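A short worksheet on the structure shown next.
All protein chains of the complex are present and in place, except for one that has been dropped.
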Amino acid sequence: MAKSDRLATRLVQAGFFITLLAAWTIESALHLINPILFPRIGDVATNFLTVITTAATLTDIWTTMSTFGTAYIIAIVLGITVGYIVSTSRLFTKTYEPMLAAFYTVPLLIFFPTFILFFGTGVKSKMALGCLAAFFPIALNTIAGFNSVDLNLRTAAMSFGASRLQMLRRVLLPGAFPIILTGLRVAFIPCFASVLAGEIIASDSGLGHQISQNAQMMETARMFAYVILVIIIAAAFNLLLSTWETRRGRATA
Amino acid sequence: MSAAFRGKYGPLRLRILSIAVLLAVWEIAARWFIDPAFASPPSAVVAGFGHLFADPKVAGAVGSFFMELAVAFAIAVIAGLVVGLAVGATPFNYRSVFPIVLLLYAIPQVTVLPMFILFFGLGAASKIAFGASHGIFPIILNVVAGMKSVRPIHVISARTMGASKMQILRRVVLPQLVPSLFVGMRLAMAVTLLGVVLAELYVSTTGIGYFTQLFSEKFDPTDLFCLITVLAAIAIGLNELTRRLELHFSRWRSD
Partner (left out) sequence: MNAQTAAAIEAQGVSHAFSQATAPLAVLSDVSLTIRAGEMVSLLGPSGCGKSTLLNIIGGLLPPNAGSVRLDGQALSGIMPHKMSFVFQENALFPWNTVLENLLVALEFQGVPPAQRAPRAAAALAAVHMSEFSGFYPAQLSGGMKQRVALARGLSLQTDILLMDEPFAALDEQTRMVFGEDLSVMLAETGKTIVMVTHSLSEAVFLSDRIFVMTSRPGKIKAVVEVKKEHPRTPDFVVSEQFAAIRSELYELLHDEIRRSVESAQQIPKRDDG
């Protein structure tokens, strides 16, 4: 891409954001839209500063993050275990892999009311939802990963007298690792988004709860502040994931 | 492995057996082991269908849900097609606008759900808008990918035979878009569904959200389980439909 081209595209992109911000600032100054519907840029800014400097926010962040983290880790353990078991036999793979794939297409959110029924509106219901969301991609990728390990490698290991455990540790896991890792990556955002969704719909704590509550109280500027905070966190996650991916890509290339 | 599961229909038989076992466990557990306020056995759920959907309000809520889904999906496809064609049309458009699309795509949309409700109200409009805002992305992404996959040799070949720009669009570009569009539609259906469900559940004053809340508060969760089963069945059915459409329209593709 020629230098002038690169400059032009950057200008268009920068222009997009500048225009949005400018429009918002002008709208705020001229009081064009009802502030309950769409807050003034100044109010959002002040609320944002308040939010990030309040100790209570840390609790909310911690609630959301720990719920997400726990859900994710449980999903990893369950997903890899189930995935491994299914991958051990062709029959199991042919039977259960399509079922898992089909079930994955259902918006898992519809089960959230049952989780509330079981666990109440505390963190456990969100954890269950996040765990469910992450479970499927991890399990499916684990199945694919283990099945992708070259049959020749497995045969060679068996001919050397490898036990089942040794086979798992030395041959299967390293071979399946890249695909399983992709599954972990794919599961990341849906897990986080599900936890947030659960907090927004029915919760008594966490960042999602703050967004929802402020919306209901018509404190739109404060709601915006929390939304921006969540977007920043999500963007940080995305950045983390993509740098990790590029680094891995470079290493394996 | 037991000989019962050999052969072509082995997996199918195992699947049926597994589901049967699962249903049996659920039935036994729900009847005798779990507090009936928390779980309802499959027999009760099946029996409860008729009674539940005889209630016009419940049927109406599911009907509205369908309507919102259909409209949201249609908007997502049409808008996504237009934006996708515009973005993919020239390399400049692609390089400048596409990163913005990707950026928007990376934001967890659930965070702006309350905002949508504020803007569009508690009625169908907000659910349609929210659903469409989810579905539009896979369409844009896939239309752009489809346009990028148009091979220059085909365009050049057409030119040498005297094709006009319009003819190239109709006979060379568009046919290559169709499979990509249908892949996009399959994905769009799944996420539009998610968006509409999310919006419905959030708004607990009407629609499905109202009924899930209502049913959760009853001592017998049968109605809740019924409703969820119906929603799951709808989701699986729609996905299967779009998957088959996608396969049908991708027949000539070798990749």
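When the chains are written out, they are named A and B in that same order, and each has its own residue count from 1.
Note that in this section a residue touches a chain if its C-beta (ideal position, glycine included) is under 8 Å from a C-beta of that chain, and two chains touch if they have at least 3 such contacts.
Quick caveat, the model's predicted, so the values are computed rather than measured.
K.L.:
List the neighbours, among the chains on screen, of the chain that has been left out.
P.N.:
Contacts of the unshown chain, counting the full complex: B.
K.L.:
Have a look at B:31, B:154 or B:243 and name the one touching the chain we're not showing.
P.N.:
Selected residue, touching the omitted chain: B:154.
K.L.:
Per the definition of touch given earlier, which of B:176, B:192 or B:212 contacts the omitted chain?
P.N.:
B:176
K.L.:
Can you list, in ascending order, the subunit B residues touching the missing chain?
P.N.:
Against the missing chain, subunit B presents residues 151-154, 156-163, 167, 171-172, 175-176, 178, 251-254.
As a working rule, only the chains that are shown with their structure count from here on.
K.L.:
Using mean C-alpha positions as chain centres, tell me how far subunit A is from subunit B in Å, no decimals.
P.N.:
From the centre of subunit A to the centre of subunit B is 19 Å.
K.L.:
Applying the document's contact rule, which stretches of subunit B touch subunit A when the two form their complex?
P.N.:
1, 5, 10-12, 14-15, 18, 38, 92, 95-97, 99-100, 106-115, 117-119, 190, 193-194, 197-198, 201-202, 212-213, 215-216, 221, 224-225, 228, 231-232, 235-236, 239-240
K.L.:
Considering only the defined contacts, which subunit A positions touch subunit B in the complex?
P.N.:
On the subunit A side, the touching residues are 1, 5, 8-9, 12-13, 16, 36-37, 89, 91-92, 94-96, 99, 102-103, 105-107, 109-114, 116-118, 189, 192-193, 196-197, 200-201, 208, 211-212, 214-216, 220, 223-224, 227, 230-231, 234-235, 238.
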